[in-house]
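Scroll down for the structure; my scribbles are underneath it.
Missing here is one protein chain; the remaining ones are kept as they sit in the complex.
Think of it as A, B and C in the order they're written, each chain with its own count starting at 1.
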Amino acid sequence: MSEQAITRDQFSFWAEVEVRWGDMDAQGHVNNAVYFTYCETARIKLLRSIGVLGRSGGAAQGPTLVTTSCDFKQQVRYPATRDIGVRVERVGQRSFELSYGMFRQGTDEFVAGARSVNAWVDFAQARAVPLPDEVRATLGQYKTESP
Amino acid sequence: MSEQAITRDQFSFWAEVEVRWGDMDAQGHVNNAVYFTYCETARIKLLRSIGVLGRSGGAAQGPTLVTTSCDFKQQVRYPATRDIGVRVERVGQRSFELSYGMFRQGTDEFVAGARSVNAWVDFAQARAVPLPDEVRATLGQYKTESP
Amino acid sequence: MSEQAITRDQFSFWAEVEVRWGDMDAQGHVNNAVYFTYCETARIKLLRSIGVLGRSGGAAQGPTLVTTSCDFKQQVRYPATRDIGVRVERVGQRSFELSYGMFRQGTDEFVAGARSVNAWVDFAQARAVPLPDEVRATLGQYKTESP
Partner (left out) sequence: MSEQAITRDQFSFWAEVEVRWGDMDAQGHVNNAVYFTYCETARIKLLRSIGVLGRSGGAAQGPTLVTTSCDFKQQVRYPATRDIGVRVERVGQRSFELSYGMFRQGTDEFVAGARSVNAWVDFAQARAVPLPDEVRATLGQYKTESP
């Protein structure tokens, strides 16, 4: 994650996540693993919005998470809502990369940044295959000029 | 994560995690966020073993997660047990970095690799402070020669 | 849970819960344990709205869950939002009982019904103590005439 300021205009797709009381752990703030659930929520909302349903939606091909990371900048406590911005960082032959920015609702207050790489997989064959052209094209629309 | 083979001898502390049926998501394998819970389980076991209890244990100072990442190499399905190896990658002035290797129980079959950086924080002041000497020394014992 | 129809007018407090993709388990619908998280979300929203913050909010006295149950009438799949109605079933000397009705958003379609009993506990003494009069009175306002 670059040291440059991360701002809302760097993201092109948005999801809102309402923090549940149960998302907090014994330290009294949202547990680190739950940030990945928040990003998953935003990622799946983006993918569904472009018609990608994935394995659990009955598709023969679709994305499988290969790697993910998160930088935690602020603790989050219930009650709270967070805006999660997503942009497409890279569309490769058999994979794509997303960046996420989590912000305090309706503000520029940056809470966490994350990345993920998904391979595009034929589920029956259990191996990566080329991204269909229409998926590649649609994902490309969520690229943002680098700041 | 380097492309070099990741093997059990690169880790110096071990935790065992039994996969719960409920760890699986709608794709029928362990959800990505749960891998971070597995690593958290191993990290906290290591920290407790060297006397670091953390905020939830009532300490005035202790580790706070700053960044974490995971590379997923194999899907995991219930029923299963995984061995999680941990090594100390780096001990800094006000932070330390851990590496994790997840293996199929009792084998060299590598399932996932992860990293984490924890800052050492004074909880009341909410800012990073120098690691106590004894914590630094003990963590140093879990370093492993780079492969 | 009575066999009588459960309808929205039997509840006096409402919370909305957005289903997360990760709430689903390997059967492809929301996992049973997550329904209890949904009820917890509604219960804590109700309690906070009447000024009861609980142990994690730093109070010396407050509610501790003693028993809870849930009847599952419909499976829930992502994407979905559910309305959770709550009513106060009983206010006792040292405990109170809540009923919950989960409905498909904006409809009378009944999805699940739940109950909970919370003891009122002095946290330092770790024992049940009488409910403060103002809590008793305020909870009483969320009683609904039995259908």
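Annotations
In the analysis below, a residue touches a chain if its C-beta (ideal position, glycine included) is under 8 Å from a C-beta of that chain, and two chains touch if they have at least 3 such contacts.
Just so we're clear, the structure is a prediction, and the values are computed from it rather than from any experiment.
Considering C:67, C:81, C:107 or C:141, the position touching the chain not shown turns out to be C:67 (whole complex). Only one of C:7, C:27 or C:107 touches the absent chain when the whole complex is considered: C:27. Residue positions on chain B in contact with the hidden chain: 18, 20-22, 24, 28, 37, 40-41, 44-45, 48, 56, 78-79, in rising order. Hidden from this view is one chain, which touches chain A at 21-22, 24-26, 28, 31, 33, 78.
Against the chain not displayed here, chain C makes contact via residues 1, 25-28, 31-34, 36-37, 40, 54-56, 65-72.
In this section, only the chains that are shown with their structure count from here on.
Farthest from chain A in terms of Cα centroid separation is C.
Centre-to-centre, using mean CA coordinates, chain B is 35 Å away from chain C.
Computed centre separation for the pair chain A/chain B is 23 angstrom, with centres defined by C-alpha atoms.
Along chain A, residues 28, 37, 40, 56 each make contact with two or more other chains.
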